[in-house]
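One chain of protein is taken out of this complex; the other chains stay put.
This part shows chain A:
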Amino acid sequence: MTVAAPATALEEMPLADKAARRPDKAGRFGQFGGKYVPETLISALAELEQAYDEAQADPKFKEELAHTLKDYVGRESPLYHADRLSEHYRKSDGGRPEIYLKREDLNHTGAHKINNCIGQALLCLRMGKKRIIAETGAGQHGVATATVCARYGLQCIVYMGAKDMERQALNVFRMRLLGAEVRAVDAGTRTLKDATSEAIRDWVTNVESTHYILGSVAGPHPYPMMVRDFQRIIGVETKKQCKEKIGGNPDILMACVGGGSNAMGLFHDFVEDEGVRLIGVEAAGEGVDTNKHAATLTMGSPGVLHGSMSYLLQTPEGQVIDPHSISAGLDYPGIGPEHSWLKDTKRAEYYAVTDKQALDAFQLLAKLEGIIPALETAHAIAYLDTLCPQVPDGTTIVINLSGRGDKDVNTAAKLLGADA
């Protein structure tokens, strides 16, 4: 397999450096990415880029980040061998896969989102800004943002779709308890897309005093790169843990993708390791053949949303289509630009699973392993049904268990009724 990097000096670099060089200076991953924002935001993006570059070059910043991730977040997160889940997928020929779960659900606040929020909060302090805004879908990024704002004494405003506030009421309460102001967004489908638009509008308006902690590998440059870098710890630890537990790289890495931050975090350090299959699992909602899904890479086409060029669910006239997923965190019509690039270069594969499949996987993991995953994460688990029969005995699969499911029990209880 070849990775379509431009044929320049990049080709001669060590593999790890090559990966670190994406995107290019303009924030492009191939044709994807870039900065498609109103002029008002350009100076703020330039300021952020500069602050990020300076921070990356400052050993003190790296030290403080590492220290906070250890003592406050609880890293490193375990890589857990899910034996009963692996056994569940034993085939009639006697072979079975060996499934490992990267336990990001055990992080403080219950998901991978905190990794990025700590990094951006430290950056925000360097820039001297005191007001933080964020968008949230499932509420995990909102909770993580509210958490770091409490930790560092920053004002916090979280934009959340009114529909998501209903289905993630527990997280709304958590954010408020942490001192954040949660602003309901009633526009459009009242979900993540509209919350993101509203956060960007706030930023355009208060850009001189405010830092926007974008929660995914989406948005204008430098966000897709910066959020990936703050999440890449997931893959770095996984690589080291795999070496210890199985003596080398796993065969397959798998993660759910909405905007794509947990997947990018897991994948990044393996992109140049061409023997490792990278699989992202999207939300097919009620099915990709219906108009109620959020399978951007499977069904979308290139377009521009929220500041970057990437795959997008859109009409023939270029209006953004309202997505649907049972999980608020995947209910998004766009996708991080680096995923679009990984798809087009065929370095990663993307598939979609339905609400129902995700709900089944949600229960399966609870019953077999005593772990209740987030509904987002359950999408990655669900793809095992398709994947496991296709792979040979002993295939090692690492799934990013990106978040825990406490926040989803009300939704699941409503849907499952007495069946659970």
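Details
Following the convention adopted for this analysis, contacts are C-beta pairs under 8 Å (C-beta built on N, C-alpha and C of every residue); 3 or more make two chains touch, one makes a residue touch a chain; residues count from 1.
Simple rule for what comes next: contacts and distances are computed from a predicted model.
Taken from the listed names "Cilia- and flagella-associated protein 36", "tryptophan synthase", "Protein wntless" or "Ubiquitin-like-conjugating enzyme ATG10", the protein name that UniProt assigns to the chain not shown is "tryptophan synthase". Here the missing chain is touched by one residue of A:Thr205, A:Thr290 or A:Thr386, and it is A:Thr205. If you put the hidden chain back, the residue from A:Thr191, A:Gln241 or A:Gln314 that touches it is A:Gln314.
In the full complex, chain A touches the hidden chain at residues 26, 34-44, 187-188, 193, 197, 200-201, 204-208, 302-306, 309, 312, 314, 316-320.
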